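Apart from one protein chain that is not included, each protein chain of the complex appears where it belongs.
Entry: chain A
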C-alpha cells in the first residue's frame, strides 16, 4: 500500500468516487446532526461515555477476568489471542474440529482487522459476509472503504453490475431482470443470503460490547442478517477486541444511546442482539469467544493515545472529516479509515516501522471536526499531533530528511528575533524584485507568483502566492519609531 499522499492522489482523480462519497457522507451527516440535536443532555452523555470507557480501561485486566469467568459459567469457551495470526488459527481450528468448509459472518471490524476471511480461505474454508454492504464488497472483490457503510464508494448501478456478474459463482444467482432499484437489489441479496443462513453450521461474529458481570455479548445492526447468523448455526465463534468490555448493563445503557445516533443517525438500532452462553435446545449449542489483543495493550501503554481505545466504531468522525470525504477509505490502507484510522493504525502497529503507517497521522488538516462529532470525546487532533511527534522522533539520528532540515532551520530562525529580522530582509529584497517582474496581480493590487520550482511548487501547483512585502511589520515598526 502506498503512503497516504500518493493513495489520496489516485482517489482524488476518480470523480465518480468523489461524487458518491460527497453525497453519502453529506446525507448521513445531516441525519446525525438532526437526531443528536434532539437530545438535550447530549454533552453529558458524551462525558459519561468517555468516563465509563476510561475507568474500564484503567482496570482492564480485572474486567476481562470477570468477563472470562462469567462466559465460562454460562458454557462458553474463552480463548485469548495475542495477535492476528493466533486469532485466525483459533477460529480455523474450531471450524476444522467441526469439519465445516464454510461459515457465515456477522459484519465485524475485528475479523477484518485480523484478515480472517483470507486466513480461512487458505485452509479451504469459505467465509460468507452477510451484511448487505459487506456482501457487495466481497462479491466485487473490493475492499471496504467505510466502517459502517463499507460500500459507500459504490452507487446503485455499480451494485447491480456486481450482483449480476458475481452472485451466481457464490450461490444463488441474481434474477435476470434485476434493476438498480434499492428494493430489488435488497430482495436479490435476501434470497441469495437466505440459502446460506439455512445451510451454515458455523457462524463468526464480532461484538459491539461485552458486558463483564453477566458474560453477555452485544451486536447492534440494521438488517437483521446478523441475528440469523447468531441464532441458526450450531457453532458460534465471536472475535472480540479486549477494549470492548463494559462492566455492567447500566454502562451499556449509555452506549446504546450514543451509538445509533452517532452512526446511522437513528434513535435506536433496528436490531440489538445480546447473548450469554448456551441454552440447551435453543440457538447455537457451542459458543467460543476469542479475546483479541493485536496491539491494543500497546495502545493502552501510550498515555495520550490510549483514549483511542474508547472508540465504539460509530464512524461519525469519518462522515464529518473533509479529508475522508474527498479521498475515501481506501487511501488509508486499512480497515480503519478516516480520522480514527489515522490514529488507531499507528497506535496498534507502532510508528517508525513502515512509511504508510507513518504517513497516516499527517492525513489530517487538524480541523477538529472529528473531535466535535465523536460520541466518546476522543481528542483525535491531540492524538494526531502526539503521534506526529512519535514519527519524527523515530527518525531522529541517521540522515535527516529534507523536511527535518527545513524544520530545524525554520526553528533556528524563529527562535531569535534578530535572525528573523535578517531573514525578512532577504525576503523583502525578493519581494521588491517580484514587485517589478511578477506577472499576476491579486485583487486589491498586490503582486503574486504563479509558478515556483520544487519544493515551493507543492504550493504554487494550484495556488498563487503573494509576493513578500518590501518591508516586514517589525521593520515598519522600527522605521516609523513606534517603539
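Observations on the model:
Definition applied: contacts are C-beta pairs under 8 Å (C-beta built on N, C-alpha and C of every residue); 3 or more make two chains touch, one makes a residue touch a chain; residues count from 1.
By definition in this document, contacts and distances are computed from a predicted model.
For the chain that does not appear here, its UniProt entry gives the protein name "(Fe-S)-binding protein", which is one of "Electron transport protein SCO1/SenC", "(Fe-S)-binding protein", "biotin carboxylase" or "Aspartate carbamoyltransferase". The chain not displayed touches chain A at residues 4-5, 8-9, 12, 18, 322-323, 326-327, 361-369, 371-372, 385-393, 403-404, 407-408, 410-411, 414-417, 420, 423-424, 427, 440, 442-444, 448, 450, 455, 458-459, 461-466, 468-469, 471-474, 476-478, 482-483.
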